[in-house]
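Working notes for the structure below.
Apart from one protein chain that is not included, each protein chain of the complex appears where it belongs.
Chain nomenclature is as follows: A, B and C, assigned in order of appearance, with residue numbering initiated at 1 for each chain independently.
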Amino acid sequence: MTSQIIGSDLDDLVRRIPNGAKLAIPKTDCAGAMAATRALIRRKAQNLHLIVVPTSGLQADLLIGAGCVETVEGSGITMGEYGQAPCFGRFVREGRIKLKDSTCPAVYAGLQAAEKGIPFMPMRGLIGSDLAAYRDDYTIMSNPFADDDPIMAVRAIQPDVALFHTPLADRHGNVWVGRHKPLMLLAHASKETLATVEEVREDNLLDDPVYGPATIPSIYITAVAQAARGAWPLGLTGHYREDSEHFAEYMRLAATEGGMVDYLDRHVRRVGVAAE
Amino acid sequence: MTSQIIGSDLDDLVRRIPNGAKLAIPKTDCAGAMAATRALIRRKAQNLHLIVVPTSGLQADLLIGAGCVETVEGSGITMGEYGQAPCFGRFVREGRIKLKDSTCPAVYAGLQAAEKGIPFMPMRGLIGSDLAAYRDDYTIMSNPFADDDPIMAVRAIQPDVALFHTPLADRHGNVWVGRHKPLMLLAHASKETLATVEEVREDNLLDDPVYGPATIPSIYITAVAQAARGAWPLGLTGHYREDSEHFAEYMRLAATEGGMVDYLDRHVRRVGVAAE
Amino acid sequence: MSAGSALQRNKPIVDYAPEELLIVTVARLLEGIRHVAVGTASPIPGSAALLAQALAGGDMRVSILGSRESQVWSDTGVELFDCAGQGRIDAFFLGGGQIDGQANINLVGVGDYPHQKVRWAGSFGSAYLYFVVPRVILFREEHTRRVFVPKVDFISAPGTSAPNVYRPGGPWALVTGLCLFGFDRDKRRFRLESVHPGHTLEEVRDNTGFDFDIPDRVAETPAPAPGTLALIRDRVAVEVADAYPHFAKRVFGIGRETEAAI
Partner (left out) sequence: MSAGSALQRNKPIVDYAPEELLIVTVARLLEGIRHVAVGTASPIPGSAALLAQALAGGDMRVSILGSRESQVWSDTGVELFDCAGQGRIDAFFLGGGQIDGQANINLVGVGDYPHQKVRWAGSFGSAYLYFVVPRVILFREEHTRRVFVPKVDFISAPGTSAPNVYRPGGPWALVTGLCLFGFDRDKRRFRLESVHPGHTLEEVRDNTGFDFDIPDRVAETPAPAPGTLALIRDRVAVEVADAYPHFAKRVFGIGRETEAAI
């Protein structure tokens, strides 16, 4: 509910993500805020409880490999056609991260509960899955309108901070998300929301009859920072493509602990990388 | 899930609303499908269970006054600045309609449950209200994640048919709703959805990055009919204003049973009215 | 109209409309609020919110539902209620065809439900917002025993709840054409805070059907200060004309020729 700082200083932006925060990030194809993520690694974020909504790829793997993450909550970490997420796999094997495995609609359901200010959401499915067996925030309850109809209750998920990247915001702090409506859900459910964007417009997006319906009102937005190519090496729909050569390099280096150090030195920690 | 008939025959459209149907209509300012509503009255619809989402005005009052409605479910019927809804008030006083009084977010919650395929939604508030006392589809349950935390469970509402009017659809049966996202919820929750629109475009609205996010995909749409000024005498945002003279005439005539017959003859039953 | 002006003692004589007194009185109840939402049918609360915002130097968010010039939400339905459920709305206004001494409100009708002899529009969002918005200000200009009854005929939304019921919100004050009441949630009773200039405690008592607490010394509701009145007339009037054109025309003599949004 604070006013929006609109600038381009990513270090300033990620200072709003404290160590230990429940940090929510969107699906890879919703465009993760990768430039901000690298800034977060540079500021040596620690013990993050990372909520991937509902899955992630490079962004989560990078944060894990950089040692920023204590817990991963969500329904999948994958590098898609490039293969399994290397750091995630290694950290799991070595017992270096805690897991809260889920299924996509349960992640959404938890966020929707927070969005509505209710303590839980009922949800079909899940009963008999080991996902439920390992989660104390999923519990079976009875449908109060039927006899003998067990249904899963999924506890509300309220992230401390949501972080994502979109093509467009305006000077008032309204952020356009297009088809990626889970970003709206994320902003509604989270205590604070940080966005990076390609472009900041002067006119009020909310007042535009066509852009308005797909725009997150500034009331939910803590801060916006402009970051050109802020999703790189991910792609951004309508703007630029995924950098597949970079993905290949990542897969090669991140396969080992030593290679990962090399990757971080080369692409994250070095000053002046990718115009940051 | 049937294919979309796109034409301009409103009589054909409203034939898909059987007597006794649970018919859901949106808020007045979302633009009710008034031309289709007049066609529905002409076809002498009976015993409708009208679900107003979450409130209505002229559209509901007209259907009630024309004798089409058995039950009204929703959280308000009002003519706004013109005053109390005359037919609604008269029919309530005379015991000629059944009431399922609600509160706005409970109407949405019931539809959201249907949208998700869950039997109920938990909801804060409502406890201790007489609304809950008169509804067997609201019941108090326990929050399974806390001790002694009663919470209202609102049973799913699945309308048989949703009917509304928007500015724009395309040849594929995709319907643009703009900021009126409750129309999306309505389409998701209802078994069938009928839309009238001002304009039908050739290109696919869903594929448009700006229109797409505020477009109901055709998978939810049973039929679309083009109806120029289809919301009249209501206004349609960005297109035309509410016809306040007509509202004044309605308020004058609908105040009595006889006047209402006169109104219906003059504006609904007469052939060739308002270009229908 | 200039009611009240002749009746003020020890104050500069400034003409103001009764609506302006109410606007100022309500605005005072919004001090310290970060975000106030206002329903479409509430021109005086709407004006009060805009005044409070102006007085707060703009550091307050005002969301007037149905306003076409200042869109606050990207959705015309669910978002208001979700936003309130998230705790992002600090103040809201409710009225009532009947209001009783426990702050129960009735927006449904008079007589035995369902086929009541007088039927109003319905409960709208009251049965939810009254629970989750911390500072709900009850506003009803008509101060009569018809409105302020011993017990409402239908509880659209209860004024108080059992201790185990989740209720971060509830009634904060009641502003009428005669006076300002505060509401004591622990005692579950209204308490008279001040009587508007030109009116008396007896008048309030005669026209109120429920019991309420009365302080030893009953204050007079402060009249609008000249600077505040200027702010209302120069700035609030223009802003409020967007959402409430009829009201703006009637009270401030400004506005558009049409009430219908396009």
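A few comments on the model shown:
Just so we're on the same page, a contact is a pair of C-beta atoms (placed from the backbone, for glycine too) under 8 Å apart; a residue touches a chain by one contact, two chains touch by 3 or more.
All values derive from a computational prediction rather than experimental measurement.
Touched by the hidden chain within the whole complex are the displayed chains A, B. In the complete assembly, the contact with the undisplayed chain comes from A:T78, out of A:T78, A:T139 or A:Q226. Considering the whole complex, the residue from A:T37, A:S102, A:T193 or A:S218 that touches the absent chain is A:S102.
When the missing chain is restored to the complex, the residue among A:G20, A:G235 or A:G259 that touches it is A:G235. Interface residues of chain A with the unshown chain, by the touch rule above, are 27, 29-30, 53-55, 74-78, 80-81, 84-85, 88-89, 92-95, 98-99, 101-106, 108, 112, 123-132, 134, 148-151, 179-182, 185, 235, 237-244. Although one chain is not displayed, its contacts with chain B can still be listed: residues 1, 114-118, 184, 188-189, 204, 206-207, 212-217, 219-220.
The definition used in the following text is that only the chains that are shown with their structure count from here on.
For the pair chain B and chain C, chains touching both partners: A.
Seen from the C-alpha centroid of chain C, the farthest chain centroid is that of A. Taking the mean of the C-alpha atoms as each chain's centre, chain A and chain C sit 41 Å apart.
Along chain C, residues 71, 74-75, 81, 85, 132 each make contact with two or more other chains.
For chain A, the set of residues touching two or more other chains reads 116-118, 212-214.
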